[in-house]
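Only one protein chain is missing from this complex, and each of the others stays in its spot.
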Amino acid sequence: MRRWSWSRVWLHVLAVLLALWVIVPIYLIAVAAFSPRDVIYKYPKPLFPTQVSLETMLFFIRSSGVLDSVRRSIVVALLTLAVSMAVGAPAGYALARYVFPGRDTFRIAIVSTRAFPIVILSIPLAVSFINLGLYDSVISVALMHTALALPFTILVTSSVFASVPVDLEEAAMTLGCSRLGAFWRISLPLTLPGLAAAAIFTFVLSWNEVFAAAILTLRNRTLPAHVLSVLNESPLPFRFAGGFFLLVPALIFMLFIRRYLFNLWGRVVR
Amino acid sequence: MTRKMNWEPYLLLLPSFFYLIFFFGWPMLQAFSLALRGEDGGWTLAHIQRMVNDTFFREAVITTIALIVAILPIQFLVALAMALVVNARPRGAGLFLYFYAVPLAISDLAAGIVWFAIFTQRGYLNTILQAIGLIEKPIIFLNYQKPLWVLMAIVIAEVWRATAIIMVILVAGLQSIPNDYLEAAEIFGAGLFERVTQIILPLLRPSLQVALILRTILAFQAFAVVVALAGQGATVLAKEAYKWYTDIRNPHVAAAYAGLIMVLSIATTVFYLRTLRTPEEVSL
Partner (left out) sequence: MAEIRIQNVWKTFGKVVAVKDVTLTVEDREFVILLGPSGCGKTTLLRCISGLEQVDRGTISIGGRDVTNLPPRRRGIAMVFQSYAVFPHMTVFDNIAFGLRMKKLPKDEIERRVRDAAALMHIEDLLDRYPAQLSGGQRQRVAVARAIAVQSEVLLMDEPLSNLDALLRLEMRAELKRLFTELETTVVYVTHDQVEAMSMGDRIAVMREGEILQFDTPVRVYDYPADRFIGGFIGNPPMNFLVADVEDGRVVVHGTPIEVPPLVLEHLKPPRTLVGIRAENIELFTEQQEGAIPVQVLVVEPLGSHNLVTARADGDIIKVNTPADLRLAPDQRVWIRFVPEKIRWFDAQTGKALPVDYQAVEAARVG
């Protein structure tokens, strides 16, 4: 094995320190969430999970309104995922595959929506939704979240589709496929993992979003909106367990999509 | 010259186009209409005046901007360090990248709660400080009387949560810099510091610009972290908008805040694009 130079050593020290900076807070909230309730009020706190217990987590989950809001959050996230893929993926495909007048304009328009604080638009939308009778429903939140996710979905799916060479579809067309058939048999199977990663990210985006959800709902809150609205009146165990609960999907989903990180973000921005 | 017009791409774009008109373009106009029109439908500056004259307005504006000024430089340093580390391919580079990127999927609310668990009086920071003997009794960090401490906590939580996005953009940018350039610089005698400042940073300029714009826009919307860490102790623009809408039930003033955030965002974007114009072309 090659002898490690000092710069290699320092590189690894720095790498580990930066990783600890990210991981340690997650570790601490996990320790807190799986401590019994009386330990949570204790001071000084144990830094290691001495007494692992589900008591705190169960307390959170059984608190009134939590389970319903979890269910709503999942429904909203799935709706967002479905609508933004159904609406955005065709546009992504068009941007990736066709050369047509207005293509660049559309692309720039989509990219520049990122310069707008889209969630803030939930305030005027809430007023409209009240008039339409959609206010305080999962649909209203899903519609807003889709608007939030759509530019992202369009750009990501377009880069995912662009990663499949046009030649492959054209080859299929010379071998007897229609354009739709070529998409179905060639592009779709090849882009499925990338599209799934985009979908997962959309799901996380919606699961995490709190401002618009809190504005657009009153009684039918999503999980983050519910936690936010009761946060400052809640006991510590509720807060810690809630924080950890909100964080879990993030950790799991990141594991799934880490291979596509740069497809999702790296290429979107260039 | 073209004999046939191909309508396929337009058909594919149509749903997105209409969706964004209805749920992006129209509410944007609606926001200004709400903020600038009275109950009778006439134009008025009353809502704006009410916003500006509100007790919390000044604090919200100052805090929001102070947070941006404090957070962004730290974030860019940390993100650059992470990106350079990942790009230097340490052992387990993939794992490090995953760790660094995890906060990408963590919500601002969850991040706020995580750091609340650390900064609260009976929290982990006090536990650790006392364990190593730096303090004798717990410090109250999140105290209304000490707004600077509260702001610091928010800065740390935001740096923790929102650095990942910059890191990913920078890593992607770094990967597009051919290794030849760095090797050539090394041959001509450039050390690590020179390579970073002379080669990497100038070539990363487009990526830095994109990251800067994205981060600033998001920072103007800072909300849940502030609620979780400061409670009623500090306020920012988005929090005021939320308060006016849900607690005070005045959508007009809330829309005025929304409009203000929008105007600030667009102004900063334009400012960045003008001052940081990249040599070739502006790539947002």
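Worth a mention:
For reference, chains read A and B in written order, and residue numbers begin at 1 within each chain.
The working rule: a residue touches a chain if its C-beta (ideal position, glycine included) is under 8 Å from a C-beta of that chain, and two chains touch if they have at least 3 such contacts.
These numbers come from a predicted model, not from an experiment.
Of A:186, A:215 or A:254, it is A:186 that touches the chain left out of the display. The residue from A:40, A:123, A:172 or A:261 that touches the chain not shown here is A:172. Touching the omitted chain from subunit A are residues 99, 165, 167-168, 170-179, 181, 186, 189-190.
Assume only the chains that are shown with their structure count from here on.
Centres computed as Cα averages put subunit A at a distance of 16 Å from subunit B. Interface of subunit B with subunit A (complex): residues 6, 8-10, 12-13, 15-17, 19-20, 23-24, 27-28, 30-31, 33-34, 78, 81-82, 85, 88, 90-91, 94, 96-110, 112-118, 120-124, 126-128, 130-131, 138, 160, 165, 168-169, 171-172, 175-176, 192, 206-207, 210-211, 213-214, 217, 220-221, 223-224, 227-228, 231-232, 238, 241-242, 245-246, 251, 254-255, 257-258, 261-262, 265-266, 269, 283-284. The touching residues of subunit A, when paired with subunit B in their complex, are 7-8, 11-12, 14-15, 18-19, 21-23, 25-26, 28-29, 32, 41-45, 47, 86-88, 90-91, 93-95, 97-98, 100, 102-103, 106, 110-121, 123-128, 143-144, 146-147, 150-151, 154, 179, 201, 204, 207-211, 214-215, 224, 227-228, 231-232, 236, 239-240, 242-243, 246-247, 249-251, 253-255, 258, 261-262, 265-267, 269-270.
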